[in-house]
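First the structure, then my questions, so here it is.
And then subunit A:
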Amino acid sequence: MALERLKLKGVEKAFGDVPVLKGIDLSVKEGEMVCLIGSSGSGKSTLLRCINLLEPIDNGQIFFNDVDISEPGLDPQPVRQKIGMVFQSFNLFPHMSALQNVMLAPRRVFKEPKEQLLENVTALFEKFGLADRMHHYPDQLSGGQQQRVAIVRALAMNPLIMLFDEVTSALDPELIEEVLDVLRQLRLQGMTMILATHEIGFAREAADTVCMLDDGKIIEKASPDKLFTDPTEARTRQFLSSVLK
Partner candidate 1 sequence: MRKAVLGAALAGVVLAASSNVYAAECAAGKTMKDGVLTIATGNPAYYPWVMDNDPSSGKGFEAAVAYAVANKMGFENDKVEWTSASFDQSIQPGVKDFDFNLQQFSITEEREKVVDFSAPYYSAPMAVLVRKSSVDNGATATVDSLKELKWGIDSNTTALAMLQQTIKPSSDPLLYDDNVNVIEAMKANQIDAGLFDLPTALYLSAVVLEDGVVLGQFPADRSDTPDQFGLLMEDGSALKECVDEAVLAITEDGTLAKIEAQWLQETTGVPLIK
Partner candidate 2 sequence: MINRSAARVAYKKKQKRKGAVVAALSSFFVLAALIILVPQTPGWEKVQASFFNGEILVSTFPSLLKAFLLDVAIFLWSLPAIALLGLLVALARDQKSPAMFPLRALAIGYTDIFRGVPVILTIFLIGFGIPGLGLPRPWNSPYIWGSVALVLTYSAYVAEVLRSGIESIHESQRNAGKSLGLSQRDTMRYIVLPQALRRVVPANMNMLVALQKDVALLSFIGPVEILRQAGVHKSLLANFTPYVGAAIIFLAVTVPATRYADYLLAKQHRERT
């Protein structure tokens, strides 16, 4: 029985008077890849931001390694160090080279000796085909390269789980595949991942579990085979037919 990395219980979140998450229950096991699908505004991004404590939740609980991380007043910093997050718009630091982007957090947080860290980070760059881009600045990199650097940046903190928020949505179609390749590699390594994605094909191919979000709720949760071929909910069918057109 695999360890339960993450568990959400009745998570609710509203922006002002507008409820965005209306009671989310979700469990993610170690090494599991969960894909969140659903139309824009269904709450996928907000859910990921809540897990990473970028947004405080209004109700419910979030357990990370069986510890309630949603408790008010809890220091979010150590939690975030264990949860990697990659954004749709990369959010690289434009005034730093790719290498500096990746080195900053481990240097500041873990105070690792520079030589040791440089060795590890260089290995990561090489692994994801970015060895010749280490000293480039973000504006000298293609979108795909920037997103891969952003992934390396998150990985350099040795997270226990990775959150991907529409990481291919801002990319030109021909650059999407190089980022998806990185995700496949991570999957093979056994990384626990949650993806908010519009790449239905990729979700079908790689996910262990697919969750259909609609109006702030998970309306259907199943294996990709089940969900994509024989969805229970009418809303899911409607959504799938609209994106697969």
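Picked so that all candidates are chains of the complex that A comes from, given by their letters.
By our rule, a contact is a pair of C-beta atoms (placed from the backbone, for glycine too) under 8 Å apart; a residue touches a chain by one contact, two chains touch by 3 or more; residues count from 1.
Computed from a predicted structure; not experimentally measured.
*Asks:* Going by the C-beta definition already given, which one of 1 or 2 is in contact with subunit A within this complex?
*Replies:* Every other option belongs but stays apart; subunit A touches 2.
*Asks:* Mind pulling up the subunit A residues that touch candidate 2 in the complex?
*Replies:* For subunit A paired with candidate 2, touching residues are 52, 54, 76-78, 80-85, 87, 89, 91-95, 104-105, 108-109, 153-154, 157.
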